[in-house]
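Below you'll find the structure, written out as structure tokens, and then a few comments.
Missing here is one protein chain; the remaining ones are kept as they sit in the complex.
What follows is chain A.
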């Protein structure tokens, strides 16, 4: 049973990790905490829901669609709202993104009303039996895809010229500009990328969770905890932070009782803030 709980926790953690990574990408590069992150996850869920409902596309096949739409949405939002205040004090970023979040929640309420929508996939409730452990197919599939997205992100950051530029900007944006890096274009791209990953996270969540306009609120908070836990701005840290939160939630729900999952998560978060405010992987910065 211990092993089963660990596996359940890791599966859940994979979803959390991908939610956290999008936020970490944005924060790491431009030092903006996107408080609308959870709401962008919610938008991703609705994109895939619409694809499923109206175009009959399996949520796992609509990942590309939600990536592209979220990417464009991210760029649009960045150009229109964030870019003008990029160098303003942090409080402006916080207020702006928090406002964006409320706007997205209410917009989706106008379009989809507040019903909880789910997709019923024929394989959604099948399990795979493996070494005395039952794994739900939908969770497993989401976990594997989340792994690939993370891998793609790492390779992109480490191996490509754009990735190198992003890392340079995250270290020092004014010297990067002096070195001939198109800082404006790259930051726009990074914000788009962060939102695109949030959209993909939404798509991966849809087969295992309902979507309603307020579903993003809890994800925003969660993403934030994950990112702080892993070390602000570290993508790798966000991945580990997500899996850690999943494990803590699952273990405490199993050993202490259903309602303790959230309690222990927040206690853990407070401990990290008190003892190691830079997060578990605060130094490293991919």
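Going forward, a residue touches a chain if its C-beta (ideal position, glycine included) is under 8 Å from a C-beta of that chain, and two chains touch if they have at least 3 such contacts; residues count from 1.
As a working rule, contacts and distances are computed from a predicted model.
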{"item": "Omitted chain, identified by the protein name its UniProt record gives, among \"3-methyl-2-oxobutanoate dehydrogenase (2-methylpropanoyl-transferring)\", \"ABC transporter substrate-binding protein\", \"L-serine dehydratase\" or \"Dihydroorotase\"", "value": "\"ABC transporter substrate-binding protein\""}
{"item": "From A:105, A:170 or A:203, residue that would touch the chain that is not displayed", "value": "A:105"}
{"item": "Per the touch definition above, residue among A:46, A:143 or A:224 touching the missing chain", "value": "A:224"}
{"item": "Residues from chain A at the interface with the omitted partner, ascending", "value": "1, 4-5, 8-9, 12, 15, 33, 35, 90-91, 94, 98, 101-102, 105-106, 109, 113-116, 118, 120, 125, 127, 134, 136, 139, 205, 208-210, 212, 214-218, 220-221, 224, 228, 249-251, 253-254, 257-259, 261-262, 273, 277-278"}
